[in-house]
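Then we have chain A:
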Amino acid sequence: MTTPMMLALYTPAAAPFLAALLALVLPSRIAVWTGLLAAVAVLASGVTLTTTDATLSVSGALGLLRADALTAWMLLTIGAVAVIACAAAPGYLRHEAAHHRRYLTLIQLFLACMSLAVLADNLGLFWVALEATTIVTAFLVGHRRTRESVEAAWKYVVLCSVGIAIAFLGIVCLYAASVAAGGHGVTALSWTHLASSAHSLDPALTKLATGLILLGFGTKAGLAPMHAWLPDAHSQAPAPVSALMSGVLLSVAFYAILRYRAIADAALGPAYVRTLLLTAALASLVVAAMLLIAQRDYKRLLAYSSIEHMGLIALGTAFGVRIAIAAVLLHILGHGLVKSVAFCASGQVLHVTGSPDIAAVRALAARQPGLAGAFGISLVALLGLPPFSLFASELGVARAGFASGHGWAVAVAFTLMLVAFVAIARHGARMLLGPPAAQSTAPPPSVHRGRGLVFLGIGLTTAAMLGLYLGPLTDVLDAAAVVAGGH
Partner candidate 1 sequence: MNPTGTALITALLLAATAALAALVFPAAWRARVVGTLVAGTGSSGVWAGAAALSGHGWDADLPRLLPLAGMRLAVDSLSGWFLLLIGAVAVAVGVYTIGYAGPGGRGAGSRPSLSLLPVFVGALLLVPAAGSVPTFLLGWELMAVTSLGLVATEHRHHAQVRSATVWYAAMTQAGFVTVLIGLTWLAAAAGTDFTAVRATAGVLSPAVKNAVFVLCLVGFAAKAGAVPLHPWLPRAHAEAPSHVSALMSAAMVKLGVYGLVRVGFDLLGGGPRWWWLTIAAIGALSALYGIMQAAVATDLKRLLAFSTSENIGLILLGVGFAGLYNVEGARGLAALAMAAALLHTLNHAGFKALLFLGAGSAVKATGTRDLDQLGGLSRRMPATTMLVAAGALGAAALPPGNGFVSEWLLLQSLLHQPGAGAVLAIAAPTAVAVIALTAGIGVATYVKAVGTGFLARPRRAAAAGATESPPSMIVAMIAVALACAVLAVLPTITLPAIGRIVASLHLVSPPLDGGLTAIQLSGYTTRFWPLWLAAAIVVVTGLVAVLARRFGRARRRAVAWDCGDGPLTSRMEYTATSFAEPLQRVFDDALAPERDVDVTHHEESAYHVQAIAYRQRIPDRIENRFYQPLLRAVERLGLAGRGLAPGVMHRYLAYMLTALIAVLLAGVIR
Partner candidate 2 sequence: MTSWAGAAAQLVLVGVLAPIVVGVTRAVRSRLEGRAGGRVLQPWRDLRKLLRKPPTSPPDAGIFFIAAPPVLMATSVIIAVTSPFITTVLPAGSADLIVVVGLLLLGTVALALAGLDTGTAFGGMGSSREMTIAALVEPTLLLSVFALSARVGSSNLGTIISAAASHPSTVFTPASVLAFAALAIATLAETARIPVDNPSTHLELTMVHEAMTLEYSGRDLALVEWASALRLTILLGLLANLFAPWGIAVSGSAAGLAIGAAAFAAKVLGLATVLAAGEVFAAKLRLFRVPELLAGSFALSLLAVLASYVLA
């Protein structure tokens, strides 16, 4: 095992943890930059893992951590979104009065937990890390100490803990089944062991475990009917935090469903997981579409758009063919990038206009061209329009749907997404377009420095480039799709 590989295995968890400790000690002005450095470190380790031979897997720390192509892809997503979120942190903190230190430590802990979750080769350890993210982000959601954010934090912690507890029950059942099938100790829950001994698991118990695990991780992935916490938490959290949560935490939760699907399919055959995922996906699309139509708050709009995209990702996973899984992974990366840019931009819009209501934002393009440009383009990308990668992945999901004989599901899903498209387009146009009102020609309170927009621009251009040419990522995407059980 070459040292850069080992380094790449440990840094994603260690670097943010270290940055968290530093944030406790250092003054906030420096701690912001160490945070950004940690995010870059995570991204770098993701890149090193992708550039090496994709099929090779690295494991360490007495078999508890393991990185293969799928993990590398997820680390890439976490790193990219973290860089955007941490780059937006200075801009955000400049307007916040207090608690800088707490904010920076918790953000880095959040990153460390997510990296740990993705690197964990053990389903139990994954669950512990995911529950840790809930606890860490609880105070981030309640950071602003307003009435709504306290209510949001309370709902977030209770609903997520209850939801994830179901997953833990499922893990216990799976552990029982794995022990019955000959596994022992901590390796009984390791992904590799489960994958290899999947066919010998007791089908009835595995079906019960699968149901519970899909429900539990579905809660953290924001799939309906377990989605109710998502709009409140993501709309009340500070913009960079909701960027991280919406951009990549949902996908990290879904990563477990992706990995588990291969095991469940081997044990039970594909029908059971496919039906559950199809129902959850279409339910999410219906909920998102209905609640986007008459939406009044643009941060909740972005949250429901996340539910819609997670529904589409679940739909793609339900189809199961190789191209569907590759499309799902590309969608996870694309959605992460664009949604984080959208949330960071919405944070700056909230600061400029002072109110989260769509009705309160008028003719933004006329008053703030740069900010409106970033927000508008990210909305265009979220609507699945080319040249962004969400178009390529949505097209991949559609083709996979018809190839695997689920044409009807694709038709229903894309009609629901059309309703969501029209709703988002209408709200976006109402906010951005239109002649500037006569009286509000005065510049906003703090003249908006363009520095915050640079990283948003970089994020959007990357998403656009990914939409046309994957380049080096093509083979790691294929390898990840194979690992995720795309038959």
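Following the convention adopted for this analysis, a residue touches a chain if its C-beta (ideal position, glycine included) is under 8 Å from a C-beta of that chain, and two chains touch if they have at least 3 such contacts; residues count from 1.
Here is how the candidates were picked: all candidates are chains of the complex that A comes from, given by their letters.
Not measured: the values here are computed from a predicted model.
**Student:** Please find, within this complex, the candidate from 1 or 2 that touches chain A.
**Tutor:** Candidate touching the shown chain: 1.
**Student:** Report the residues of chain A in contact with candidate 1 in the complex, numbered from low to high.
**Tutor:** Going by the criterion above, the answer is residues 154-155, 158-159, 162-163, 166, 207-208, 211-212, 214-215, 219, 225-226, 228-229, 231-232, 276, 287, 290-294, 323, 326-327, 330, 363, 365-366, 373, 380, 383, 385-387, 389, 391-393, 395-396, 398-399, 401-403, 407, 410-411, 414-415, 417-419, 421-423, 425-426, 429-430, 433-436, 466-471, 474, 477.
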